[in-house]
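The complex appears here without one of its protein chains, the remainder shown in place.
Chain nomenclature is as follows: A and B, assigned in order of appearance, with residue numbering initiated at 1 for each chain independently.
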Amino acid sequence: MITILFSNVLIVGGIAFLSALMLYFISKKFSIKENPVLDKIEKSLPGANCGACGKAGCKNFALACIVSSREEFENLYCPVGGAETMQKVAKILGFKAPKKEPQVAVLKCNGTCDNAPIKLQFDKIISCRLANQISVGQTECPNGCLRLGDCVKVCKFGALKINEKTLIPEVDESKCTACGACARICPRGLFEIRAKGEGGKRVYVACNNKQKGALARKNCKAACIGCMKCAKICSQIQIKDNLSYIPSDVSAEKYGEELVKNCPTGAIILKNAQSKKEHS
Amino acid sequence: MTKTFSLGGIFPKKYKITSEIPSKDAGLPEYVYIPVKQHIGTPAKILVNKGDKVKVGTLLADADGVISADVHSSVSGEVIRIDETEAASGYFENMITIKVQGDEAEDYIDLSQTLCKEIPETPQEIIDKIRKAGVVGMGGAGYPTPIKDTIPQDKKIDILIINGIECEPWLTSDDRLMVEKAEEIVIGAKILNKLFGIQNAIIAIDENKLKAIDIISNITKRYVGVNVRVCKTKYPQGGEKQLISAITGREVPSGKLPMDIGCLVQNVGTVFAVYEAVMKNKPLYERYVTVSGDMCKTPQTFKVRIGTPISFLIDQCGGYDEKTAQIILGGPMMGNSIIHTQAPITKTSSGVLLLSNELSKRPTPTDCIRCGKCVDSCPMGLRPYLIGIYTRNNLLEELKSIHAQDCIECGCCAYICPARIPLLDFCKLAKIELKNKQGK
Partner (left out) sequence: MLKVSTAPHMFAKQDTNAIMKDVVIALLPAACVGIFNFGLTALITIITSIASCVMWEYLTVRYLLKKPSTINDYSAIITGLLLAFNLPATIPVWMILIGSFMAIVVGKMAFGGLGKNVFNPALVGRVFLFISFPVQMTMWMKPNWHDFFNRDIQTGATTLGILKHIDASSSATSLTHGNPDISQIPDYWHMFIGYTGGCIGEVSALALILGGIYLLIKKVITWHIPFYYLGSVFLFSSLMWLATQDIKFDPITHLLSGGLILGAIFMATDYTTTPMTTKGKIIFALGCGILTVIIRFYGAYPEGVSFAILIMNAFSPLIDKFYYTRVYGTRKK
């Protein structure tokens, strides 16, 4: 019995010892020497590794900051951390921080299930990007939301979720950092990162359908039909491919209500109009 | 000995119910819709106007740019619309709608059934004729044939492989074509031989097509430089890379073309189109299409004019009812769901399948049990389970290191996975992401 116990201890202990050794060597081999300044910059970054800055991860952004000249640094910006973070980084490097206006993501589609009824059934397709390759989508709008939530999955900040009633994604303004991940992943390019606007008030066209009016309306009640009514209200508004675009310098304060009132389909959305509740 | 590729592969049930049924002419529909882009590359430039009278074989649109192909009318009649029209995927594509009136062909086309065996043309003339006929790869991708067949100076083809393998279940269009147009295909192979200046064409046929093997091997006895090789019935034997590895034992290096290792693979349909283009001056306006599936009442292989609405074929096979859950254009392994049955047959459509819900329903995925079946079945030697994990976590570097971009999207992994993980979807996503990254 003693021998049995002894060999038990030996075998188990041996395995433990071997694994410990292996772990030690592996960690030794793959450890990277840190640069103290890099470390400092990295710590002041949000650490989300979202890639919004155009670099692969926060570490690479920090690296880019270190090697940048004064002018180059002006062009580096972490949209997630915003001005505050850039201030910090600038201080570490002894540079001046660039200025940027606060931004937010908006969804350029209002194909809710009321507006755009489901016409065909998706059978467990896992991603919008794939669905976009093989079909027009459940609503048959070739430019609208596919409702499979790639954007929701890619958002690191939990700012997006699919609204259970409308079936399309919704942006939570307080969480959105304008990192642009959703804009990059959406196969239909439905997200626009645009200025938050004064007091969060902004007006935009929530439609991406480039078909002719009648066709667009066939699949979605809230489609932009390119009727030019909005363009008559404000000359900055351009209509291209049967689709209107309201640039972000069109004042929501001045034109917002009027635009919304005059759009025959309800494609124009005014967010955060005072005292009123949010448009859905 | 039957030949096959060494890595992976699966054996799905074959369902080749239409292989013994002679093909039928589908006849003329009321309208045809001819897309100007039925190939990879730039859409062709439209030459006709609304109201124009056209005949069978009239050039409708001209190849635009280097990678493009001519598009011809498949019927005679009047152009009534040139507009965005719904394609099978539901997206709108530029198409020419022709109202069919009579069936009159352009004079330059030789419609007789006589075999022409003499190949007088020089290689340059052959290429020109193929180009003028708008021939594209008919196996699926639709890469313009004249471009594929123009070999750069520094490369040399030493073996031409003619792909008579139809490894997708149900489809029998190539099978029927080989049985009915055997000699034409062999002559087509001779033409391509002449084009490349070689005497080494191999027609690869899978072993379940006994009749085609029999007929073609008898004919090839009379022709020098064309031979038949029988391949094992295994999916995806018809994949270009798999076929090359089965016939020659060579491997196309990652990111290279078959041309780089001296091989060229052409589908039998394409070879037949080459024969008709060169010997009969006949543009590509017709093809064989199988209509089948477990919900199809009278399955049948048709000879179809390009542009015929899919519903026109389905109606001839008894239509479809509510039990038909999915209609697939192409094979069940790699084809896509059809949304609009009014959409036309194009140069690359090989089959229309009506599938029941039981068969085509996507099962609910569960956790990976690490069975390794996906690894064993992947004909490219990839590790699909790992591609799945990396894609879910968006690890692009890792995806690249395991060669996710080499996936041929054959679907073996997704077919075999007992945990029903949509591995092919992950592979496709991985490829999309890798391409996006490269584009940046």
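The criterion applied here is as follows: contacts are C-beta pairs under 8 Å (C-beta built on N, C-alpha and C of every residue); 3 or more make two chains touch, one makes a residue touch a chain.
What you see is a predicted model, and the numbers here were worked out from it, not measured in a lab.
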item	value
Full-complex contact with the absent chain, from B:327, B:343, B:396 or B:432	B:327
From A:124, A:165 or A:212, residue that would touch the chain that is not displayed	A:124
Among B:58, B:337, B:350 or B:391, the residue in touch with the chain that has been omitted	B:337
Residues of chain B (touch criterion as defined above) contacting the omitted chain	7, 10, 12-13, 169, 241, 245, 251-256, 324-328, 332-339, 353, 355, 357, 359-360, 362-363, 366-372, 375-376, 378-383, 385, 402-403, 406, 409, 411, 414-420, 422, 424-425, 428
Residues from chain A at the interface with the omitted partner, ascending	1, 3-8, 11-12, 15, 19, 119-125, 130-131, 134-135
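In this section, only the chains that are shown with their structure count from here on.
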item	value
Euclidean distance of C-alpha centroids - chain A vs chain B, Å	39
Of chain A, residues touching chain B in the complex	120, 123-127, 129-130, 133-137, 140, 142, 154, 211
Partner chain A, residues of chain B touching it in the complex	84, 89-92, 326, 336-337, 339, 360-362, 364, 394, 422, 425-426, 428-429, 432
